[in-house]
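Apart from one protein chain that is not included, each protein chain of the complex appears where it belongs.
Here the chain labels run A and B in written order, and each chain numbers its own residues starting at 1.
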Amino acid sequence: MSGITVNTKINGDPVEFICEADETLLDVLRNRLGLTGAKEGCSTGDCGACSVTVDGRLTCSCLVLGAEAEGRDIGTIEGMAQGEHLHPLQSKFLEHAALQCGICTPGFLVAAKSLLDKNPDPTETEIRFGLAGNLCRCTGYDKIVRAVQDAAKEMRSAKAKSAKTKTAAKKRA
Amino acid sequence: MKYERPTTLKAAAQMLAKEKGKAFILAGGTDLLVRLRTGFIEPDLIVDIKDTAGARSIQKTASGFKIGAAVSGAELGENAALKKAWPGVVEAANLIGSKQVQGRCTMTGNLCNASPAADSVPALVAAGAKAVVVGPKGKRTLAVEDVPAGPGRTSLKKGEIIESLILPKRAPKSGDAYLRFIPRTEMDIAVVGVGVNLTLDGKGIVTKARVALGAVAPTVVLVPAAAKAIIGTKLDKAALDALAAACAAACNPIDDKRGTREFRIKVAGVLARRAARIAYKRAGGK
């Protein structure tokens, strides 16, 4: 068996790894790169616990070959907080007790961020369908949906505030 | 197992033709990787076609739309012109799997996977879509309904690859729709799927129609009798009853873990009525 050398970017950092042709991106992240935030719940794309982004597009890392990562830009849960600042979704999940066991949480956060990046003001129905690819067995989803709604609200108001500050700064200049 | 990522379809076709072992094409991978992972297949070669020219583009041409083989469901959903012209096809493709799966899955893969329950296929068949096939012996075009040969089998020959799917140019006052039945609201395989595509005249009378059913026979089936039932009508109750009856008559389903034969036959008719009404409305009918 000969390994394939792959050059990729993970959470903005250049990464080089060697993998076998039949290894998935999830295998590579977890077993070769020590990034165990993405979880293997089913390995068939049915639970969403291994959610990552590839070139900004949400996907299950169990449905991507490691070799396919060549030249791509991968985003994982480990890249979500900025230094010591949690992403608003991360804070709101804690505040709303939107996790019990926490195994699905990384996948939910990656999927929810992807949802809000595209749709900053989703309806409850849009949130529910947007997160339908992520299974949670503990919470009944209620508190997850509320946390996403609250995070979206906070992100919108932060954006409005920063836009206002920018306009004010422009006016001053 | 080898992994190759050629940049031309010609090279891809050659790799496939040359391979003595088991070779598979990878586009979205949402079916292939599941089969690989569960040990259902043991490939010797996987040819990733995402980097081949045109594989990831949607082109609007004089004669309709040309959709590359590796265009994902999410990309289809983001193409406003395609969505406007063929809302039924796009909604069918967008029903496959979750948002995560949508980021990768392709209509061509859905077609070549040759599941009778494939969501996008009844909509494509109803739309009269064609598949452009590249192979060692050159290019050929065939109707989408001629691609699946049975559950998990296609009519494609060794070394042949679908390069793109062609959707015809939209006639005025036309509409299409796809509905499926699943027990949950998401993440399920269709128990029954119905695609309806129709064109109206100025008075709202159906002049042309195509109706296709999924998950009720070994392959997706085009049902001319169902189309006949609504052509020449304004989708009045009698026409819808005839449509439902024709669809039920065209069903030859099995009992399995997802539904009974009896259930599938009954629900095929129910969904056909509902899908026809949506398509009619989209075509501007009242």
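By our rule, contacts are C-beta pairs under 8 Å (C-beta built on N, C-alpha and C of every residue); 3 or more make two chains touch, one makes a residue touch a chain.
Keep in mind that, in the parts below, contacts and distances are computed from a predicted model.
Name of the non-displayed chain as stated in its UniProt record, restricted to "Acyl carrier protein", "Xanthine dehydrogenase molybdenum binding subunit apoprotein", "SUF system FeS cluster assembly SufBD core domain-containing protein" or "Roadblock/LAMTOR2 domain-containing protein": "Xanthine dehydrogenase molybdenum binding subunit apoprotein".
Listed residues A:18, A:101 or A:168: the one in touch with the omitted chain is A:101. The set of subunit A residues touching the chain not shown comprises 1, 20, 22, 30, 35-44, 46-47, 49, 76-78, 80-81, 86, 90, 93-97, 99-106, 109, 124-125, 127-129, 131-146. Seen across the whole complex, the unshown chain contacts subunit B at 38-39, 181, 183-189, 191, 256-260, 262-263, 266-267, 270.
Heads up, the rule we're going with is that only the chains that are shown with their structure count from here on.
The geometric centre of subunit A is 30 Å away from that of subunit B, both derived from CA atoms. Put simply, subunit B touches subunit A in their complex at residues 1-3, 5, 26, 29-30, 33-34, 36-38, 43, 46, 48, 50, 72, 74, 97-101, 103-104, 185-187. Residues of subunit A touching subunit B in their complex: 4, 20-22, 24, 43-46, 48, 51, 54, 57-60, 62-65, 67-68, 70, 111, 114-115, 129-134.
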